[in-house]
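Every protein chain but one is kept in place in this view of the complex.
Let's look at chain A:
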């Protein structure tokens, strides 16, 4: 019964989204502006309906209702509760439902956030958003309905793919979708601005919190996916330049560029047309990612079931939105007034450089991902574009980008002074140099470029710290040497200044983490209980090999003790092979021992009849910095989001209320 109501709610959401999309158009035609306001309850209604539908599907999964096909295919009575819940989106139909749920959630949030957005812009945005919702709900109902029944209902389900039975599934897709889909709002804002033919700093201010929110979640989603792949796949890699990973990286890069160009637009009234184009492109890349993953064009663990009709449908959606928005852009963009000019040496100049390198990096990933496909279609030649290609092309683009980050922060708007900025950054250069040289000396004879990269990371972190320090110290006459004043001023700095510094420092942390992997070590051996295998500064001893069982699997586990080279015990590590009888699948569970920011990674190989095991050990120095850095970046974004200027509907500054004769402080 609940399943039927959920199905009905989904159909209702489809109908409501038509109303939400059509009302602003009708209002514009009839001149009855009150009609516009109906988009707000409609948006809330769509969200409520989809939320209910999602709840109904979750209920069916938790209750193991095997009359629902989706539950039969992806669940099992013995499956732990957390995977019964996360299994809702661990399949094609359910994940698309999560997609539209988040889409409608963002719609509802825009509808509720009244004060900051001009009404016409808001309702037009909601209409565009509703159009996206309509098309995707239609896609779900016609090609991927999660509420399909089976008769007779089987007694037991097929269980979820064991690789997905992991905490990662509970976190990674929702975070990633909040990011992916969050950019739909920016897209809708851009389309609304194009329809309206008006774009200004108000638009930029309205859009920025949404872009930032989407960016924060996408950052976390990608980092989480990377960590999940790292510990689940069993060979210690953390990024594979896989098409599906690239599909999530491209909107992230474009979104990062968008975040920066919106700042220029808000502050300097420049780059308007470009910002609108970036908004359109960012969401287009999100859609393309969805297409790549969902169509089965490229098979992956993300492609739960490939069905040609779905692929064609998503391709049609892709053509509709990307083609439609670009056509709209080509038609309306010339009528948008270009804003102010800027000098090349200024903060906005640095931000333009940021956009240049980010977009070039994004284009490289895009071409690298699609090139083999296109080449084969055109000429029949088969080539591979793998990690070596991306490392060779992406890194040279990233280095100049990272070098200008602290510069951009310390240059003034309008007209900056490179010499003064370089002077302010002198401590960062010096520190980075010392760190680089120190690292090189300490690891003499090892990788050559890695110490340089470590220095680059240090430069980014110190550069961010210096930015806060020099702003707190003040310039010119208000420059202070008193520590108390500096601390007070630092605390008083806008949260967005802290957020920016934190996010940029996070990039530095990631760079150090990645660079440190040049010193990763690997050990390989066949061990009997009592024997040891060394990797880098650590030694792992096999204590015993034995069976153990979980709720829905049988495991052969190897129990190891990790010691330092001197013999001090660090702790136990367990790695195993889990056999899931319901799917007749075996999955390797890697064992991780965290020591500071470094990890020892153990992965069980073959278990031989004589009781010995194949064992693979990795020493991954500072590897946790890669993901911690991403978390720091996201925290920086979140901190910026709490800035007064960003807060949706924050009241105007109190200064206006001062008596007219009061003299302003400045």
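One rule holds in what follows: a residue touches a chain if its C-beta (ideal position, glycine included) is under 8 Å from a C-beta of that chain, and two chains touch if they have at least 3 such contacts; residues count from 1.
In the analysis below, contacts and distances are computed from a predicted model.
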{"item": "Which of \"Cytochrome c-type biogenesis protein\", \"Sugar ABC transporter substrate-binding protein\", \"Putative RNA polymerase sigma-E factor\" or \"Dipeptide transport system permease protein\" matches, in UniProt, the chain that is not displayed", "value": "\"Cytochrome c-type biogenesis protein\""}
{"item": "Hidden-chain contact residue, picked from the options A:167, A:371, A:433 or A:475", "value": "A:371"}
{"item": "Residue of A:29, A:382, A:481 or A:566 touching the missing chain in the full complex", "value": "A:382"}
{"item": "Candidate in contact with the missing chain, chosen from A:143, A:443, A:526 or A:541", "value": "A:526"}
{"item": "Residues from chain A at the interface with the omitted partner, ascending", "value": "161, 163, 225, 228-229, 232-235, 237, 240-245, 298-303, 338, 340-342, 344, 352, 355-357, 359-361, 363-364, 367-368, 371, 375, 379, 381-389, 392-393, 396-397, 524-526, 577, 584-588, 603, 605-607, 614, 616"}
